[in-house]
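Please read the structure below before turning to the comments.
Removed from the display is one protein chain of the complex; every other protein chain stays in position.
So that you can tell them apart, the chains are marked A, B and C in the order they are listed, and the count of residues begins at 1 in each.
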């Protein structure tokens, strides 16, 4: 940690900061700057740095406190250089093969879910996605079938033998959803719902953690750290688009996030091009981009009849378009020495 | 609702949209555009529009679907022209007087909380703020005292007779927090935690709903709609800064949101300049701006010893600075025909 | 154009809008909405719509004015469905082959420029990039060699027979730069420098128009429209990253912009992964993503000695890394049925 004093800071103010550093058991180290003093703080435990930044910033005469290291540790590649592989019902995510999860936004009926599940399996998908508990911006929009939806997902899994990823929205529903799901999804609106993160962290279930639309990559990693710190290291990260001033698409896919995450963390990284664009016309293009950039997997919304979908119809692909996507993505994956 | 067809849409595609509009019991109305067809949809219930936009956008030949009206109704000023007044333990928010809630970010100890409470009351604050359950970006940062903190808040309320606002982070803690708090705060990270919104909506407790950092004003109003739709109309909105590319402050205070919200909704609007700037040096200036813009209240972080604060020290004012803030804000409030 | 009246609009206000529509020679068409009136305006010339939106929005009782069509016409794919091909000194951009322009951020010396030029040609680049007039955020940073730099570029072109792209920053330097450059670059800071756009529009030189960091895709197309409206249709668009709240990279590559632009316009689209990430470690990954998404070309910064570069060293690749990039990009291009 580096404490940068104001140019006008008095010797007493510098001294007070030094004393405080020593009082809490750390070592101050003063850089002999010409214009201003810069104090390095040596010996701080990573786990304490978040609090210490704020602590020292409040001292009179302090201009800024900068961290030298990131605040996450368990999620950091610096302490865990090799890639992590997360197993989802026997399927390895992060092990070279690009994993494609496909299915409808919402589970609507058994007939719909099973039909789509069979179709996406035929096209080569490795996992089923489908929402039973749906976080919808409007209270008047379809809210999902709840446990009934989870049972339908189980049925689709039986028929296709594909593992299932589905969202859990509330800490007291974790046990319920975990009974049915192979991979627990934390949605974008809940990336910083810490009671929920702690609860899934207390299970050994694999977790798909979606980035909050207004959250930095570093905050995504801090949320992953919450889960791992509770004992569950089976975390897959998911870039799903961020809010920006650009309004031609629902979100802006932060494609840079793929190599940045690969640089900063050992956790697998998936991309959700359906939510990140909000428009089926752009999904195939962005899917190929994500795989080319190095993503370990994709989440793609597929619906047998988008105009009749109860949610997210505009961004859902018909099965035949998904089939095209799969064949195109497969070629791109091979071009970057991976398979699908 | 207006459905805009692509210029190349075929007559069959236009017909299919018209047929669907009629099939679901609504009336299509075609505008004779030269370049393309535009179809107005008449008769849709507000409560169904969110789903219908997505529904029609998925039809072949559709370029765009635009809503003519907002998706919120209970929160809308169009259906409720007069200002709502929300009562918090006898204190009226939205009734002309600018309500100031002040106190530390986190409740740390009874001595600290009571001391600050007495100080802010002396300066004229109307409400106490203080966090017992703390949502922290880092799992290693101080997480709050939990129920112990709630009890301390109660003690501070007894001493000062000021009502208390504090955050509830999880749906199954609503009953617990509601036992102690006069005003339930939904924090920025939970603005779209719908199970939590529904749960507070099922109580009759007044709710302070903070805007998500990455959420549009329209999303804030949809979240308010969730609470009101459950039967609880005692909602106060709070602008607390949004994430933008500007990095000299922790967030960007969206001051425009004050008049926009006043135009769109009848609900009271507060502003939190402490989080919206993240820097105590800017809090007084932005507090005055918020009141001048028409805010019904402020949330201000005050700490007796910011460098020793367990959270948010950098943005906390010392009691003497808060006293100055109060006297300055009072003058601005009078200049816009309000009182403090 | 659609004019949406307020719910409380009076019949007189609706009438005034109708009268004005007729007064200026257009036809009003009223939709019989239940809650509010919606008036379609028929017959407006595209070229006038920008002014008309503002015009009608100012009428009392008007809530909103929405455009049905985009404001650009010459750049629109609706009126020009087939892809445009822009020729740069015989090189076809937008014709299937992915065009790679490579070279240093700034031209620093003949030795440097020629050495890099030879290297990037050996790796398969099709065009040289290099700045002679440099727009630098700081007035104290290296500002480029000016005309001397242009002469050096010419030398590098002679040696390698590769065409040259370089930036022009001011309308009165267009003629000078056009004497030396094969492709005139309008930089991100000048995307809305309309005198400059008009000036390059008055030449027949091909133009590379970079997106402004804070500008929407629709604004990029309006700026292209400025150039084309002056008579010069040889416009190549370039996505180079936008400013967002994410701060782990210098900009956020808007990868969605590639398919959106391909949907909206017939103009070729290039991507600049060097500026869009600001970090050489991420350039190769994002280059592959851009090509997979459908970009017609890349602009890549290459420097023989990044630590000694006078600008943009951090985002420059060494020639050997660029060579790797080329071989990887070539494979991705083939996977999407293109060549390099």
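One rule holds in what follows: a residue touches a chain if its C-beta (ideal position, glycine included) is under 8 Å from a C-beta of that chain, and two chains touch if they have at least 3 such contacts.
Predicted model, so just to flag it, every value in this text is computed and none were measured.
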Selected residue (touches chain absent from view) among A:137, A:171, A:244 or A:311: A:244
Which of B:93, B:183, B:293 or B:325 contacts the chain that the document leaves out: B:293
Subunit A, residues in touch with the chain not shown (by the definition above): 2, 4, 7-8, 29, 31-36, 38, 40, 42-43, 66, 68-69, 78, 214, 243-245, 247
Where the unshown chain meets subunit C, residue by residue: 20, 46-51, 54-59, 71, 135-142, 169-173, 189-190, 192-196, 212-216, 219, 222, 225-226, 229, 242-243, 306-314, 316
Residue ranges of subunit B at the interface with the undisplayed chain: 214, 216-218, 242, 244-249, 252-260, 262-264, 276-277, 281-282, 285-286, 288-294, 328, 331-332, 334-336
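Here is the rule we use: only the chains that are shown with their structure count from here on.
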Where subunit A and subunit C are represented by their mean Cα positions, the distance between them in whole Å: 31
Subunit B: positions in contact with at least two other chains: 214, 243
